[in-house]
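Here the complex is missing one protein chain, while the rest keep their positions.
We call the chains A and B, going by the order they appear; numbering starts again at 1 in every chain.
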Amino acid sequence: MKILLMGHPNVGKSVFFNRLTGANVTESNYPGTTVDYTKGWMKIEGEDVELIDVPGTFSLDPKDRAEEVAVAMLHESKDVRVISVIDASKIERGLYLAMEILEEGYPLVIALNMRDVAEDKNIVIDAGKLEWILGVPVVSTVAIAGEGIKELVSRIREAKPVDVADITANTASTADAAAGTAGGEV
Amino acid sequence: MKLSPEERWDLIDRISRETVSFGAYRHTLKDAIGELTIKPMTGIPIAIAVMYGFWSVFGSFAGFFTDGFFVRLFDAYWLPWLQEVFPGQGRFLYTIMVDAGGIDSGEFVLSSNCLESFGVLTSGLFVAIGIVLPAILIFYLTLALLEDIGYMPRLAVLIDTMLHKIGLHGYAIVPTILSLGCNVPGVAATRILETKKQRFIMMTLLAIFIPCGAQIGIMQDVVPDLMGWILLYLIIGYFIFGYILNKVIPGMAPEFLIDVPPYRRPMLSNIGKKVFGRVKGFFVVAIPFVMLGCAIVGVLYQFGVIRFLGDLLAPIFVGWFGVPAETAGPLIAAFLRKDLAVAQLSVIEMTKYQMITSVVLVSIYFPCVATFAMMLKEGWKELIGALAVLAVTVFAYGGLIHLIGILLGVA
Partner (left out) sequence: MAGQSTSQTPSSSSSSTSSVAVIYFAILGIVTVAAGVADLLVTASGSEFAYGILEVPNDLFRGGWGGLIMLFAGLLYLSGVRNMDDIHQFAKVTMGSILIWILSGCDIFARITESIPSSSEETGPWFNTLPGFIEAYAPPYAPAVLLLPFSLVVLYYISKRASGETRGGNSS
């Protein structure tokens, strides 16, 4: 089994990588720090698993060389699970990439990173509900401070492929329920 | 099942409506300061202050180690000791390893300092450890600090308009600044640029106009009062030739979209790791290259190759670039080691302007071997293109600087 860390540039993939493997990948507070992939090993329940820090990409439709590397990494690896790292303060854009990965049938775990930044901006995300809708594990993290990393590792095994139709169905059902109870809410 | 982008956005929109609630967005002090550093009116003066701090700390720190301790260590203890104990004074190996010495009124005399001796164990070690190590260390330390705080993307936004004129965009500031430490990671960082054209322009400009930490360190040590002029010439060259390249090379130079991350408190452990990793990476490459380069230059001098080439090319140097004939040797040697060449130049008698010209020439010369290898990795076509540009640039810009000197009446 291989695990890929994927997400937009500068959402903290390298921070996760270092936390998870104890390696020394350069982390910087600007996009594009990782232009080539880095491999490392991590332990999940005593088993050694290969972890790959993939360069940041906005979608699976690459725009530059670093993104090409990222997309090729995903397509050329076998038996992969993806940790989709999402900037909690820009969740929609992050979900776009996560969705594309799900549509291609890869098992996924979502790390809602930089929760602290989102909180600064007064954005609150219901991770439990998001998990229910998407049908994949969703973990809130502040990777730079090490918060939520343990939970993320413990839930990697739960990653599974889901059918996008199910997600659509889930949103429809909750939307109906919401419409029934609190129709006026925006 | 696959969705079209519209369907996907639509679904995401529904999901986020279900799960995300936005409170009233209140600006924090961090946000407000972030905005100040991006708006040109306030951002540019702040950028000047940051550069001021960067440069001042760089000078103080490098001066502390180099002038405060290493000069004394190498000139007063290491060099005399080696001159004493190394066998076979005046012989081939001694000349290469310790001291080439000089001829003073027909007599062989030993050098009095490590910049003049040109031995692998004297000049080579002194340059690598005494000058380059402190410079690189402080450079990467301050850079890591700026990176982790989150200042770099703001600098990118500020300088975006200017860099668009040369076919690049604000993000080109990242490879540019990285190159000030060492061109190798700078060339690697060009991958964040979108098109082939942009990468080519960037790589070429880096290799030609951006002096690396080793060069800056040695310039700061041997010609500190001329630094401002030398850097000014390099920056002007960067923009002139960037502008020309942008006009000449076909291809697209797209707009850039950038996320400006929030300011963050830097983590000491991360900075430590990063600085250690980069300094180590630089040294694994630099020390062998400095020593080897020093040895090769020494051997070429011994066999008269450099003298021969120097005599051959002296008319060009004197007539076209306006520098004294003696600089021909170091300028040839600069193909191998730029930092040593600057040291060699510093001991030649010439006017201030000639010194500026020759140091600028050394800087825009052939990139160091490590950078050369890195560019080859990115593509041999690009490399050949870059070298062609380089040859033209050295002649054109060297001549231009001479011309400016003539017009100003100083050359």
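Keep this in mind: contacts are C-beta pairs under 8 Å (C-beta built on N, C-alpha and C of every residue); 3 or more make two chains touch, one makes a residue touch a chain.
Here the structure is a predicted model, which means the values were calculated and not measured.
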Determine which of the presented chains are touched by the chain that is not presented, and list them.
B
Given B:5, B:45, B:90 or B:319, the one touching the chain that is not displayed
B:45
Any idea which of B:5, B:68, B:90 or B:304 touches the chain not displayed?
B:68
May I ask which residue of B:10, B:35 or B:382 touches the chain that does not appear here?
B:35
Hey, which chain B residues sit against the chain that's not shown?
27-29, 31-33, 35-36, 42, 45-46, 48-50, 52-53, 55-57, 59-61, 63-64, 67-69, 72, 75-76, 228
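Assume only the chains that are shown with their structure count from here on.
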Measuring from the mean C-alpha position of chain A to the mean C-alpha position of chain B, what distance in angstrom results?
37
Contact residues on chain B for chain A in the complex?
1-3, 8-9, 11-16, 18-26, 28, 30-31, 144, 147-150, 152-153, 156, 171, 174, 188-189, 191-195, 199, 258-259, 261-262, 264, 267, 270, 273-274, 277-278
For a test of understanding, state which residues of chain A touch chain B in their complex under the given definition.
8-10, 24, 26-32, 35-36, 63-66, 90-92, 95-96, 99-100, 103-104, 117, 120-127, 129-130, 133-134, 144, 163-165, 167-168, 171, 174-175, 178
